[in-house]
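Let's turn to chain A:
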Amino acid sequence: MSYLNVLKRLKAADEVSAAEVKAILSMDHPSEGQVYPHLRGYLLSRFLLDDSVQTDDLKKLVSSSISKSLEISEGDLDVTDLSDRCISAPSVETKLALAMLKFEEALGIKVDVMERVNCVTVADYAGVVSRYL
Partner candidate 1 sequence: MSIKPIKDIKLNVRPVSVVLYHDYVFEGPCRFGEGPQLTYDFDKTVNLMMCKAFEESLTDASVFDPKKINFLPHILIERNEEFIVKDEDMEKVGEDIENVDAFYIHVGMSRTYDFMIEMAERFNKPVILGPTMAIDTITTAAIAATGRKVYPVRTVQDVARHFDVLRVKKMMNNLAVLCAARLNSNRSFPSAPDGFLSTEDVTKRMGIRFRYTDPHEILDSTVPRPVQTAYDEETTNHTTPGRIGLNPNDEDMAVIEKITDEFIAGAAEVEMDRELIMRSVKAWYVVNKFMDHLDCNAFTIPCPDVCATRRLNKEKITFCLTHSLNQEIGIPSACEYDIPALVTQAILMGFSGKAPYMGNCEFGNIPQGDDPGAFWSAMFVHEASKNEDIPFLQKQQAEKGGDYVIVTHAVPNRKFKGFDAENAPYAIRSFARSGFGATIRYDFKQDIGQVVTLMRIDPLCRKFFIAKGEVIGGIGYKDTNCSEGVVVKIRDHADFFRKQSYFGNHVPLVYGDYVEELKALAEEFDMEVVEA
Partner candidate 2 sequence: MDPRVENAMMTTGMKKAIDVKLNVQPIFVALYHEHVFEGPCRFGAGDELKKEYDLALDAMIYDRTKEAWATMFDPQNVNVLEPIIIYRDETFLTTDWMLEEMGKTSKETDVYLFATASRPYDLIVEFAQRIGKPICMMQDCCGSSIVIPACRARGVECYAFTDVEDANLTFSVLRVRKALSELKVLAVVRNNSNVSISAPDSFVSLEDVTMKFGARFRFINVHELMDYSHVNNDSTQNYTTPGRHDGMNITEEEMKEAEAMADEFIAKADECHMERDMVVNTFRIYRTIQKVMNAYECNAFTAPCPDVCATRRINEEKFTFCLTHTLNNENGIPSACEYDVPALFAAMLLQNVSRCPSYQGNTITAPKIGGIRQFVPRGALLNIESVQKADVELGDLENVCLTFHAVPTRFPKGFGTEMEPYSIRSFAHSGFGATVRYDFKRDIGQTITMARFDPTGTKLLVAKGTICGGVGYGDRNCSEGVFFQVENSSDFFQKQLNFGNHIPLVYGDWMKEMIRLGEVLGLEVITA
Partner candidate 3 sequence: MSRADIVKRQLEAISAEADVEMAAVRAALPALTKEELREHLRRFILYKFLLDPDCEEEDIRRLSQMSIEKLLAMSTRDLNTSDLGIGCGGTSSVDNKIILLFMALGRELEITMDPLRTPSLKTVPLLTEEVYTLLKEAGRVL
């Protein structure tokens, strides 16, 4: 994929994720169910994934996104993931944490750290977010 195409895709993704945020903000005290589809859309766009990805597991979404961009199999990820642990976090946790923090920033909310860390699936996170809106 050439550099230009990458820029184009990133720009398109930003627009989608902004739209998803806007949709959620437009709702008054949305339920988990209402938040879920937009949250999922937001994450897929952040992670440059298309909706053919089945998993609802947050970490799996991230690792399939990283492996896609680095063109290496998910299995090998663990090993390379070690590379920069000591000084910064492994890429899976880094990418997931960043996506969550940016999402909350965009929604103008700040979720409790332990609640955030304990989310395993997109649904879990949707439930947490909905309580803060």
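Convention: a contact is a pair of C-beta atoms (placed from the backbone, for glycine too) under 8 Å apart; a residue touches a chain by one contact, two chains touch by 3 or more; residues count from 1.
Inclusion criterion for the candidates: all candidates are chains of the complex that A comes from, given by their letters.
Keep in mind it's a predicted model, so treat the numbers as computed, not measured.
Applying the touch definition to chain A and the options 1, 2 or 3 in this complex singles out candidate 1.
Touching candidate 1 in their complex are the following residues of chain A: 82-90, 93-94, 96-98, 100-102, 105, 110, 113-114, 116-118.
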